[in-house]
Structures are given as C-alpha cells and as structure tokens.
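Missing here is one protein chain; the remaining ones are kept as they sit in the complex.
Note that the chains take the letters A, B and C in the order they are written out, and that residue 1 is the start of every chain.
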Amino acid sequence: MHTPVCVQDFETHAFQVLAKGPLDYYKSGAGDQLTLENNRKAFSKLRIRPRCFRDVSTRNLSTTVMGTTVCVPFGIAPTAMQKLAHPDGEIASVRAAEKMGTIFILSTISTTSLEDVAAAAPNAHKWYQLYIYKDREITANLVKRAEAAGFKAIVLTVDSPRFGIRRDDIRNNFKIPPHLTLANFVGDKATNVSRAQSGSGIANYVISLFDPALVWEDIAWLRQLTTLPIVVKGILTAEDAQKAVKMGVSGIMVSNHGGRQVDGVPASIEALPEVVKAVGDQVEVYMDGGIRQGVDVFKALALGAKMVFVGRPNLWGLAYNGEEGATKVLDTLKFELDNVMSLSGCTSIKEVTSDLVVHKSYYSRL
Amino acid sequence: MHTPVCVQDFETHAFQVLAKGPLDYYKSGAGDQLTLENNRKAFSKLRIRPRCFRDVSTRNLSTTVMGTTVCVPFGIAPTAMQKLAHPDGEIASVRAAEKMGTIFILSTISTTSLEDVAAAAPNAHKWYQLYIYKDREITANLVKRAEAAGFKAIVLTVDSPRFGIRRDDIRNNFKIPPHLTLANFVGDKATNVSRAQSGSGIANYVISLFDPALVWEDIAWLRQLTTLPIVVKGILTAEDAQKAVKMGVSGIMVSNHGGRQVDGVPASIEALPEVVKAVGDQVEVYMDGGIRQGVDVFKALALGAKMVFVGRPNLWGLAYNGEEGATKVLDTLKFELDNVMSLSGCTSIKEVTSDLVVHKSYYSRL
Amino acid sequence: MHTPVCVQDFETHAFQVLAKGPLDYYKSGAGDQLTLENNRKAFSKLRIRPRCFRDVSTRNLSTTVMGTTVCVPFGIAPTAMQKLAHPDGEIASVRAAEKMGTIFILSTISTTSLEDVAAAAPNAHKWYQLYIYKDREITANLVKRAEAAGFKAIVLTVDSPRFGIRRDDIRNNFKIPPHLTLANFVGDKATNVSRAQSGSGIANYVISLFDPALVWEDIAWLRQLTTLPIVVKGILTAEDAQKAVKMGVSGIMVSNHGGRQVDGVPASIEALPEVVKAVGDQVEVYMDGGIRQGVDVFKALALGAKMVFVGRPNLWGLAYNGEEGATKVLDTLKFELDNVMSLSGCTSIKEVTSDLVVHKSYYSRL
Partner (left out) sequence: MHTPVCVQDFETHAFQVLAKGPLDYYKSGAGDQLTLENNRKAFSKLRIRPRCFRDVSTRNLSTTVMGTTVCVPFGIAPTAMQKLAHPDGEIASVRAAEKMGTIFILSTISTTSLEDVAAAAPNAHKWYQLYIYKDREITANLVKRAEAAGFKAIVLTVDSPRFGIRRDDIRNNFKIPPHLTLANFVGDKATNVSRAQSGSGIANYVISLFDPALVWEDIAWLRQLTTLPIVVKGILTAEDAQKAVKMGVSGIMVSNHGGRQVDGVPASIEALPEVVKAVGDQVEVYMDGGIRQGVDVFKALALGAKMVFVGRPNLWGLAYNGEEGATKVLDTLKFELDNVMSLSGCTSIKEVTSDLVVHKSYYSRL
C-alpha cells in the first residue's frame, strides 16, 4: 500500500483492513444507497470558475464560526463508535482536530466518554452532538456534563427519530463488540447496543431509546438546560430551516446523515442553496455529506456554507493509523483547499464567493 | 441464501430458483425492456424533502379506498398464473393480503378459480381483474361469479387488446405446464394456453380470445352486468383518464402493465401526475409499476396516488415460500414505508403531500 | 443459434458469420461512432403515449408515397454491395420488398446491375439511388437506364461529396473482393473499388469519381434528364430542406447516412422534426437511420415521417439467409408495428399522430 495521497486512498485502505461488521456500518447508506452515491455525484455537477492573476502568495484558510476563529473551514462531523476503527477512537480524532485548530463534534453514542475526550484535547474546539432520549433525565445529564467538560456548542441531531434502513447492518445483525461500550452511559440503561437478537442492533437501540415525539418547540426545553449555542443538524429544506431559526438556534447543519436515513433525499450540497437562501444572515449554515477533497469544501463554501464537516474521511484516517491517520486526512484536505484557493484566485475564505461556482447546466446554454 | 431484507433480495432468490420458462414470463418486459427498466429508474429521479422534528411516535398507515379502510396504501396487482411460482399460487397471495389487511386483485387468467380464492380468504379485500373475451357470455359469466363470490370491485384492464411482444416468451415457446389450468374456465373454450405450436402461447391465447374491438362505450355494457364499482387499469394519458371518468368509472389505475405491453411508454410514476391533474377529485387514482420499496410507495402517494399495487414483488415472495414469502414481502414494504414516514415527518397517509416530493431537476437551479 | 425474434438477433448472427472486412464495412460509422450510437439512443428518449379502448380489431398498415400505395410505411434504404452479405445480394433484397409490397431503393454502387434487379422483381416498388459522378455522361446514363428499367424515383444522395472517415475500412484496407463488381458500370471506368493501394478502397473510389462540386442548382440538370420524381437523401437541417423544396424535389429523406459521414451530426430522428416543420405540406419527408423495431417506425411516423427506411437490418437479414432472411426482417418489423399500433389505439397510419409521441423531458415537469 502506497502512502495515501487523497481521501479516496484512505478509504480504499480502510475497505481492505476493517472487519466486515464495522466496515459495513461505517460505509452504508440507507436503502439502495442512491442518496449516499448522490452526495458525491452532486459535487461533480458543480463547476468552479477560477480567477487568474490575483496575488495568491499568501492564503489564509481560517474562518470564524459563531464568533470563534478556526484554522480551516472544515471540521470533523459526529460519527458513532470510533473505536471500531482504531483502539484510540474518539481520542485520536479530537487530537487531530486540535492539532489542525478546527472543530471536533463528539457523537452521543461514542465509545469514549465525553469527559475523557475533553481531557485528552483540552484546547480543541469541541462540540457535543446530542440525541434526545425518551428519558429526559439521561438527556439533561448529557448536556450538563458536556457543558461542564468544556464543549462549546450542542449539535442537536433532528433527522433521527429512528434510524434509516441500512441493509447490511440487518444482514450482519450488527452489534457493538463486547470489548467496547457506549461510554457516555456507563452504568445506566442507555448503554447497550448489543442486546438486539436479530436485525440491526444499532437501529433497535435507537428505536427503544430515542424520543420520536420531538417537535420544534422542544428546543425551548433544551435551551433552558444550557447556555451553550445550539446547532440543529439534519435540515434539508427551507421550511425546516425557517422553523429552526424561529426557535432561536445559532446554526443549521444541512445534512442527510451521510445518506443513512431516507434513501431518496437530496444530496446535502443540492439542499444547501435553498437553506442558505431561506435563512439569509439570521444564522450560520454548515453542511456535511460527501466532502472528500479540497474542491468539495471550496464548492460548499461558495454555495454559502460557513463551515463543512467530514464524517467517514475521519473514520478512514483512524483506520489508517489512529491520530496520525486522522491528522493526515485533515492535512490532505487543507493542502487541497489551499491549492484550489491559489488556483482560483482566493486568498481568504470570504473571497470564496458564489459567483465562483455554477451548476454545469450553466454551460449548456451556448 | 441470507434472509431477504428487501424486495430485491426476494427477486435475486427467485431468479435462482424458478425454471427458465416461468421466470422469463414473470420478469420480462416488452421489446428492449426500456420501459421495464424505466419503471424503476424514474423513481430514482424523484427526491424526498423530509421534515424533521414532528411528533412521529405513532404512525397510521391505513387509508381508504372507495370508502373502505385498508391497513396499508399498497396492495397486490393482478398477475396471471401464480402457481408457476408456488403450488399454493393465488391462495397464498390472497391470504397474505388478508393478513396485511389490504387489497388482493385476482387475475382473470389465474391458476386458481375465483371461487376457491374467495373461499380461502373470506375476509380479504378482493377485487377481480377482468379481460373481456370476444365471447361475451364467458365474460358476463366471470363478472357475475366474481360478484357472487364476494369480490368488491371489477378491475377492467384496458391496455391489452392483445399482448406486447415479450421476446423470451417467443424464444421459449412459453406454455402453461400440463399440471396447471386457467382455473376460471375449466371446461369451457377459454381454458387452454398450451395449444400454441410456436411463439408465445400466452400471446396466441390472447389474440384468439380477447376482444380487440372494445371502445369506451362498452363500459356501459359492463356496468349493467354488475353493481360493483369499476376500476380501469392501464391508463397512461390525461386524455384516456378523462374518457374513463366520463364513462362513470370509480377508479383509474395508472399502469403500463409492468412494462409488458409497448416498450417506449412512460414509466407509470412518470405518467401519474398528468392523470392526477386531469381527473382532479372526480375519481380515485391508483398506480402500479416498479414499486419495490417503501420510498417508492411514499413518492407515488405524494404524487397523488390513493393506493399503489405491486405485481412481481408478490411473485418473488411466492417463489420464496408461498404464503409466508408473500407475507414477508408485504411486511418489508410496510416496515420501509413506516420508516420513511417517520423520517419525513408524516404520521398518516394524508400527510404525505405533494410538497414532499420533487423532480431532481428542482435541484439543478442554484 | 435460435430463430431470430427481433432485428437485434439478426444483427448478432451477422456479427458472428460475416468476414471482418465486409462486417466492418457494414456496421461502421464515421469517427468515434457517436452519431451511429446516437441514431439508436435518440429513439429511447422518445415516449409513446398510447390510447386504450379503441376498436383495433383490424389495422391497415398501408400508406401512400408520392401517390402510390405501399403495404407498410417502411422500406429498404440503399446500401452498397449487398453481395458481401449473401451471393444473391440485391436480388434477394428486392424480392423481399416485392413480397412485402414496399419500396426497395437500389444503390448506385450495387453488386447487381439495375437491369438485373428490375428483371428479378418486376412488380416491386423500385427507386434508384444516384451518386453524381464527375463524368456527367456516366451519370446521365445511369438515370436513363433506371427510368427505362422501371424504377419509379431517383433518390439523389446529397450528403456524400466524399465519404466520411470509417476507421476500420482504413485499417482493413477495405476493397471489393475479386469475385464481385460494381455491376452498374461493367466495362466503364467507374467499376473498380479494389484498386486502392492503402486506406479505404471505397473512400478512395468516391474521392476519385464522385463530383464534389455539386450545388443545389445542379438538380435542374438532373430534372431535365428524367421525368421521374426526385427525392433528396441526406438532409439534416431546415435550411437545406427549404433549398431542396425550392429546387422542386418531390421528397426529402432525412438521413445521416447511417452515421457514416460526419461523426457529430444529430441522430436522424433528432433532425426529423425541424425538417418536417420547415417544409410543411410542400413535399413528403422520409427518414432513415437507426430504425430497428416497430416502435421506432411508430415514433418516426408520429414525428412527421411519411415513410422510413432501414439500411443495416436488411443486410443482417441477407446475411441470415438471403431473400428469406430479408423477408423475415421485414415481417418482424411489420409484426412489431402492427402490435404497437394495436396497443396505442391506431388502426391506420394516419392515426399515428404527433400527440402520441413526446420527448422524455415532457415527464420531468411535475
């Protein structure tokens, strides 16, 4: 195996080394996986219109997110159970993010406790991804612990009253291996993903524990628990974006959960413009889904994302070799983004403007 | 072979276990099979715009069809000669439908008599699919027997003055095997599909016996035979839909006969919106063709279908293991539909509205 | 090998039995063969909107072409050197056309003399395809002989001042085999396709003998030679169609020469509507290129062609077994056209109207 030169190389490697259960869990999308595929293909339908002969001798890739400066406009999306990829799991990821000076979002269903993650990377920009459990005490507890541990935002995932149908997890009767735990819950009733007798263990876990009765008004309940800003994750329509704004959220993450919920929803990058248009300057808009290279980041920024996040690329980096692999993935994206900015005439993130990216249909009118 | 987790798994299994003649008969479309393929592909061009954070803790999948409540908005389309798939044939299918609380449509050219089907599942919602024979006495007889046996609607197939050209049936010189009969005709002249010397036995049967001279006005003749509501099956244009409405039908089934008649007609899901628009609230519109998963049902409902039907999926279920297999297919669809409804914010069928589904071209305008 | 059930089966057979030189000559298109491929693909982008419940108990497939009745709306396009496919060559083809009651167009560069063709099928509708040679005497002679022999129209090919670049003919150094001759020229200087030392023999023949200086006004010269109606073959634009009409031609054949001239021109079926629109009722419009099945004929008629022609299908029929094979090909097309007419509600050619066929983009507007 060659040293990876792009995220796809890390992916190819991970496909070779990971065990079937975890690999399928990581890579799968819902149903026929058309949305999963489209998350990538939709990027290839966007064209960059580069500008030449601007002084690009120095580029500044940093941006601000809710007032805080981050070194690059891409961070790490929350993905569950990262120890399936490498024994260091979430610790390796958060340290890679810390080194890069960017945001790491910890999943509620992580294999490392939020306190351990916080302790391992005290200077990282850490956000905490929240699933709301039927048992509101469990939930409130998580939020308070996250705030106490130094997490800087709550990322409330709104697309998962239950999980999408990921066929390979059902076929594999996917369970969390005995040596791992959902570390945020040690001792309480939300611990166990392995008890499923048949079907997908993770889907059954979600069905039994997550609260499917949530409505937009429940955000008010969350707000009185914490002073942290709230980002809602999983929005794909202008309608929902406006509802979120009305509830006073600080940020919106356009996301289709990596194509893992409903097969048939738009690619995240397809849905981004309508959300950006709907919310205007009221809140910041982020996105994840299908980001694999610098040009993808560039396109998403041009279409109005303030920041983007990568899910699977981080997992492939972990599988390569833990913190070092995760770091290499982020370095690769930075190198690529720096390159496309240089070659498109942009020296700062705010210069990545909407006129630099068009849909390919722009070129079918002669 | 793994336990099937989706309709495609049942299909893969059936392709392995069925004999060539029956398999080709079941799976074939007309000509180059482009419409057959497009029946599926057209679904993948539709995008679901899901809504988050609605209380989806309970979902009600039932709907009403011509005033009657059914438990799910999908039923079983009429397909001929189901004993080619499993010895229990139509009996197995109707019982699966009965268990699911949905509609079973019995083909005129079934391998079980309509009386036996009725007796096997007295509580099922049973409709009777009618082909009109040149011999009107045979035809009238069928209608009266169906009404007497407790069928609740006549589904008049209007797209088959003869059959389309299914090349493999010609190559196979497809005939009904000696141990099976067209059970609705035992003893009379419409019994025999096996007498063809060359070419497709079923096509020759149709040519010699079905009436190709039918016009819309003939529906009047049918109406005076029975008090049952009439559904016309096989409509693909606004023009024909309006003619059907004028003749006083109670329902219209948008269908291209599973891509088996003219290769080159639109996918059913493509034709659905123009029919829905043409008839407005005057009659109910149903559709079949290419439905293979919950998201397909969801898309068809959003585009205005009151109910959808599956043809081949039921046959693949039968081939898996009779009534149990047919039941599993229906259960799979229900599980999937329930899932997509949860994840799109719908708790009842009437909430599956047209704004939840768009053509993918919606996303090519930045 | 199975009995062929469609034109593609005849093609598959021909690909197996013909020698490389002739096969490549027959099947090739120019350049990258994109137009060749598109001649087929463009048909698959058209959708038929069938009408149900019309009395289709009898169908009449006959039509009139310049006042004469033919039994089917498809005939045989001129293709050179048919003895490469079968020893009976053009004789077999013309007899198949005679049996079918349709038009056979004889190529100028045939391997059977026009007199022999005429004698073999005295009752066939025969048209003579003309290339104009630099030597106008040779040309005038051909026209007069054709008229004398009973051909009923001159089909003047206007797309071939030289031949397109067919790479395999160059690679094969394609020549006419020694036992065949260009039979219309026996004894005169236009006989020999085999003298090329390198490259494509047929291309070199054309370069040295055909007149590339022709202009629309030269049609006047042709008209004074004969009283036969003139059809111009090879038109792809409204502009040229209007010029042809001005020169008093009786018919226009929309054609890209089977994709053999310029790679990159539209499919014939793509160009048809603009020509039909440009000429209105002034002259009849025909087309060839990519017709392989009944539904293709149906689509072309709906888009305004009065008659269509097949080139390669006839050659594949010849290769199957001469006159019998050519007959089977025509029978297959007739059977298929009859079927699609029945299933679309048309009982005569004039009922195949433009509202029955739409571009697939018609279905992308919800």
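Just so we're on the same page, a residue touches a chain if its C-beta (ideal position, glycine included) is under 8 Å from a C-beta of that chain, and two chains touch if they have at least 3 such contacts.
Small disclaimer: the values here were computed from a predicted structure and weren't measured.
Visitor: Using the contact definition given at the top, list the shown chains touched by the missing chain.
Guide: Displayed chains contacted by the hidden chain, ordered by label: A, C.
Visitor: Which of these, C:4, C:50 or C:234, touches the one chain of the complex that we don't see?
Guide: C:234
Visitor: From the listed residues C:71, C:170 or C:245, report the one that touches the chain absent from this view.
Guide: For the chain that is not drawn, the touching residue is C:170.
Visitor: With the missing chain put back, one of A:46, A:206 or A:279 would touch it. Which one?
Guide: Per the contact definition at the top, the residue touching the missing chain is A:46.
Visitor: Contacts of subunit C with the missing chain: which residues?
Guide: 31-32, 34, 42, 45, 158-162, 164-165, 167, 170-171, 211-216, 218, 232, 234-237, 239-240, 243, 261-267, 270-271, 273, 303, 358-359, 361
Visitor: In the whole complex, what residues of subunit A lie against the chain that is missing from view?
Guide: 2, 5-6, 44, 46-57, 293, 295, 298-299, 335-336, 339-340, 342-344, 360, 363-366
As a working rule, only the chains that are shown with their structure count from here on.
Visitor: Please state, in steps, how far subunit C lies from subunit A along the shortest route of touching chains.
Guide: Between subunit A and subunit C, the shortest chain-hopping route counts 2.
Visitor: Rounding to the nearest 5 degrees, give the angle of the rotation that lays the CA atoms of subunit B over those of subunit C.
Guide: When the C-alpha atoms are superposed, subunit B turns by 90 degrees onto subunit C.
Visitor: Where the CA atoms of subunit A average out and where those of subunit B average out, how many Å apart are those spots?
Guide: 42
Visitor: What parts of subunit B, by residue number, touch at least two of the other chains?
Guide: none
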